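Omission of a single protein chain aside, the complex is shown with its protein chains in their original locations.
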Amino acid sequence: MDIAVLQQGLAMLASPWTFLALSAGLAGGILIGALPGLTATMAVAVLAPFTFFMEATIGIPFLLGIYKGAIYGGSIPAILVNTPGTAAAAATARDGYALTQQGKSRKALELSLYSSVVADFMATLVLIMVAIPLASIAIRFGSPEFALLYLIALTMIATVSGESFLKGLIAAGLGLLVASIGLDPMSGYQRFTFGNTDLLGGVSLIPLLIGMFALSEILMQLTHPPERPSGNRKVVEHGGERLKWAEFWALRPTILRSTSLGTFLGSLPGLGAEIACWIAYGLARGRSREPDKFGKGSLEGLAAAESGNNAVVPAALIPMTVFGIPGDTITAVLIGALMAQGMMPGPLLIQQNPGFLFGLFLVLLVTNVLLLIFGLAAIRWLKQVTRIPSTVLYPCVLLLCVCGAYAVNSSTFDLLILVVGGGLGYVMRRTHFPIAPLIIGLLLGPGFESAVRQSLVFSNGSLAIFWSRPGSLILLILLALVILTMAWRGLVKAGVIRKRSNAHPPKSNNT
Amino acid sequence: MSHLVLSRTILAASLAAAATLTTGQVFAEESHLPDEPIRFVTPYPAGGSHSLHAGIITAVGEDFLGRPLISVIRGGGGGAVAAAEVAGSTPNGTMLLFGDPTINSLRPQVEDLPYQMDDFVPVARINYSPAIFVTTPDQPFQSITELVEYAEENPNEIVYSSDNRNGFTYTVFEMLKATAGIDMRGVELGGGGPAVTQLLGGNTMAYAGDPSVVGEHLEAGSLVGLCVTDTERFEAYGDIPTCQEEGYDVVFQFWRGVMAPSGTPDEVIAELSDGFQRLTEDEGFLRLIGQIGSGIQFLGHEDFAEALSAEQAALREAYLGE
Partner (left out) sequence: MSICTGLRLPGSRLIETILAFAVIAVGVVFLRIVHGTPPPFGDPRDIGSAAFFPGLIALLVTGLGVVLLLSAWRPAFSVAFESGHTARALVAYVLMVAMVVSLRFLGIWLVTMMAVPLLALCFGERRWYVLLALAVVPPALVIHLFEGVMGVYFPRGVVL
């Protein structure tokens, strides 16, 4: 690399204003991300116009700070009150909230912070070093490969179905049906809108998600008021024990695996953190020695979900910096902000302004270090949330949910979706229907359907497109392997349980 | 809560910068607008060129319109959800739609949508951009004539990236197919980003899009321009001919304009139109618009109304006259 480029990049970082803007963005981003309904995309979109009047070296780091902060912030309410701030944090809520219920919220928050930072850091290094070769592979991926990737992610329904696979499948089917509501972009048909204008755009995902998780949680708290914190009161008050280094060190294969997966999926333009977190989660469960702990406060599950969805963030910048193509909606907003600074990301930026780009990469790395510091400071306060009595906490959660659900689209119809989601989520939880498969179906259904239909246009209706391309053939074999492994494990488990249950009756190790 | 204060300070500082940047027009005569903020509705999700334009307009608009502008980003149904909402709002100038030809001219005519074309009155056209037909350097055709010849010899062989049904790209390709009498297959990929990705990755063979989407690749040489859907060449890429020059009558100007719900009083429309005109003449605004690779082709409410009804009639003929 050129010395001048290096110097220019470092000079940008050395400016105190850059640093200040970055810190302010990060702090604001964590706060925004922690509020359900306010997503990173929205925060960047709303605040981007203000950066048009700032210097590029201040405005862009400010936005990057918001971006990273908001993505991390989404995991906080997921862990503390079972309310994923963003769709990508839905997998985090599963084990994170289970840990909180066991009085281990501090451990969960620390683990989520560390795995986010580690994953983000490694993925950023990948972005800096191999962006161009990785992007040239990623861009070869067409709709057939996407369809198969979606299908692999959909098989994860089996791993999150809990005690009843049948109910998991039903939930996933309902999610897929709800996802098909709205205007179909390929044919222009208005599917299942029942003449309702608001349904034309489909069922808004975030309000439904908030309703299913947060409102149903409030109702569950009323149904089963938790017993008074018994035993060691001091432990509960301080959010429980800290994460031990040995525990974190033991998770390194999980984190590494999820990070590589997240980085790869993120570098494919169009696939986001929502798909990465579930595949990473399912993969971690498949490789785990304690798969039964997943969903009940598994550290592996939490680490896998968090590192999977955070590795996507820098990876999504790969198609942006190499081709000027947005990897997801938020990078689309970032491209806009960069353009307004007179810097169109893409092949020309690499040639014409490598110093700025290098500085940007350095800023990304520094952001991670800052995120760690800010995160640790935030956890000192956040662990107190568990001390707030439920009579105060849950009314405030309700308020935030209503405001957040409205904020997504400034629509009162979304509030109806919120309460319908809340009621549905409550009924499902009371009757042992798992919610996670429904969310997976809802998140991945539209992407899967359009990828399949696009593939068929490519191939003029022939299904051979799914095995005639080298990429899709590899993925098809992978899919077959995943399904076979699952089936095999399921059979073994059924056999094993019957054998063992004669010796030891199954005991519930819930606290 | 110190976090909040900090980000607020940054915001306040940038807002102050915005205020000093513009010249600050003061209203001499009395305003007909209600004394409340104007909601400026972008009908697409955040991230596209629409929301970028809207972001700039709402950030500096207050000094020219005399009311604060609130940017409302309301995606869904390819713009139909936002359009229906604005069409049904109180017609007093407090809710405006940032419209375009697919929402205001094309789709109400060919689809069964919950609003009609005449639910809106035009206020001001901000600008327009043509589509540029592009391909990659390794395709067997490198000009629009060659593309048409290739399509004639190999009917239904050319696969092109499209955006949405009845979207910008979809429409110009339909026009090309109709005027040249050829058959090609379009894949609706949902937006400019994925469309260019699939073209660059070799999965599709052609695309037509906004200069802001394809421009950089034209400069870098990773895409080749075939023709421009305008009556004159695009200034920045003067070597690409217009489609008309090449003998194919494909003209489609994708305008971005401000629409008000019908029933809005004429004096309010005129006042808003004047406000937007002053805005588009402001140096600071023009600098920002230039930075996002866009320009201004302003039309006041009367000229815009004329151009709009001509366009609607042309599209009716092209789509329904067959």
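Letters A and B mark the chains in the order given here, with residues in each chain numbered from 1 onward.
The criterion applied here is as follows: contacts are C-beta pairs under 8 Å (C-beta built on N, C-alpha and C of every residue); 3 or more make two chains touch, one makes a residue touch a chain.
This one's a predicted model, so the numbers in the text were calculated from it and none came from an experiment.
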- Sort through A:R140, A:K293 or A:R453 and give me the one touching the missing partner chain. A:R453
- Query: Which of these, A:L398, A:L473 or A:M486, touches the one chain of the complex that we don't see?
  - Reply: A:L398
- Item | Chain not shown: contacting residue from A:L20, A:I128 or A:L177 | A:L177
- Message: Using the document's contact rule, name the residues of chain A that touch the chain not shown here.
- Response: 28, 32, 35, 38, 42-43, 46, 166-167, 169-170, 173-174, 176-177, 180, 184, 186-187, 189, 191-192, 215, 218-225, 390-392, 394-396, 398-400, 402-403, 406-407, 410, 412, 415-416, 418-419, 422-423, 426, 430-433, 445, 449, 452-453, 456-457, 461, 463, 508, 510
- Message: Tell me which stretches of chain B touch the chain missing from the display.
- Response: 4, 7-8, 11, 37, 39, 70-71
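The working rule: only the chains that are shown with their structure count from here on.
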- Whole-angstrom distance, CA centroid of chain A to CA centroid of chain B, is 32
- Once bound in the complex, which stretches of chain A touch chain B? 21, 23-25, 27-28, 30-31, 41-42, 44-54, 62, 139-143, 182-183, 185-188, 190, 197-198, 200-202, 269-270, 319, 323-326, 329-330, 332-333, 335-336, 339-342, 344, 346-348, 409-411, 450, 454, 457-458, 460
- chain A partner contacts - residues on chain B that touch it in the complex: 3-4, 6-7, 9-11, 14-15, 17-18, 21, 45-49, 51-52, 55-56, 58-59, 71-78, 80-81, 84-85, 111-112, 114, 156, 159, 164-166, 185-190, 193-194, 196-198, 200-204, 212, 215-217, 219-220, 222, 288, 291-293
